[in-house]
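Shown here: the complex without one of its protein chains, the others still in place.
Now for chain A:
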Amino acid sequence: MKVLVPVKRVIDYNVKVRVKADGSGVDLANVKMSMNPFDEIAVEEAIRLKEAGKADEVIAVSIGVKQAQETLRTALAMGADRAILVVAADDVHTDIEPLAVAKILKGIVDAEEPGLVIAGKQAIDNDMNATGQMLAALTGWAQATFANKLDVDGDSATVTREVDGGLQTIKVKLPAIVTTDLRLNEPRYASLPNIMKAKKKPMEEKTPADYGVDVTPRLSIVSTSEPPTRQAGEMVGSVDELVSKLKERGAI
């Protein structure tokens, strides 16, 4: 079975995000970019399936700017077998919308016929939380989102999902789409030998046109603004003072 893992190049989670002066989005020029953390979890899960003998090949795919090849190299260094880069934008500020991404992934799914697609539940840049679900709709495959645990057994998978108020376990028939939640696993570091090997692993380059997909945006961003700055705290001298202040504000 092949496992397809879409990975997105996003602003590194440690970077303090700055809104561009014209409010059109976040400034991405010269900032550190990394693999979307949920996608790292997806790559890790796919590699574990391969190590457990349940998958034969792990294919990482990224759709975006040419620089996303760095993100794919990271996936290869973690242990993915090969990569597909779909160059869909020239400007690092261009974000390909979930529907276009899902359509391109559908094209790749048709060509590669994986038994499982493992994607991040959302990308930490715009938090859309949509691509996995849209791909499930386009392929007509089963979907198991927000996975906290994944067991593949023959032609089905048992997935424990993180839902409001607890965990839910479902069984889906393969092929299926799984999206990862934070607690599914802890991604490994790329080992030095794998880093050195990554360069030699195949990376195919494609365009949206190869899959007949138009990536022209359908959404327009009206404005982007910083979250309100937090008010400075107030130091209290004693527990009594704290209690009386809280009472004053009606908090207790």
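As a convention for this text, a residue touches a chain if its C-beta (ideal position, glycine included) is under 8 Å from a C-beta of that chain, and two chains touch if they have at least 3 such contacts; residues count from 1.
Everything below uses one rule, namely that contacts and distances are computed from a predicted model.
*Asks:* Quick one: find the hidden chain's UniProt protein name among "ABC transporter permease", "Acyl-CoA dehydrogenase", "NADH-quinone oxidoreductase subunit NuoE" or "Heme chaperone HemW".
*Replies:* Missing chain, UniProt protein name: "Acyl-CoA dehydrogenase".
*Asks:* For the full complex, which residue in A:M1, A:A89, A:I124 or A:I195 touches the chain that was left out?
*Replies:* A:I195
*Asks:* Give the residue, chosen from A:R73, A:R161 or A:K206, that touches the chain omitted from the document.
*Replies:* Final answer for the missing-chain contact: A:R73.
*Asks:* Could I get the residues of chain A that touch the absent chain, sorted low to high?
*Replies:* Considering the whole complex, chain A reaches the absent chain at 34, 69-70, 73-74, 77, 189-196, 198-199.
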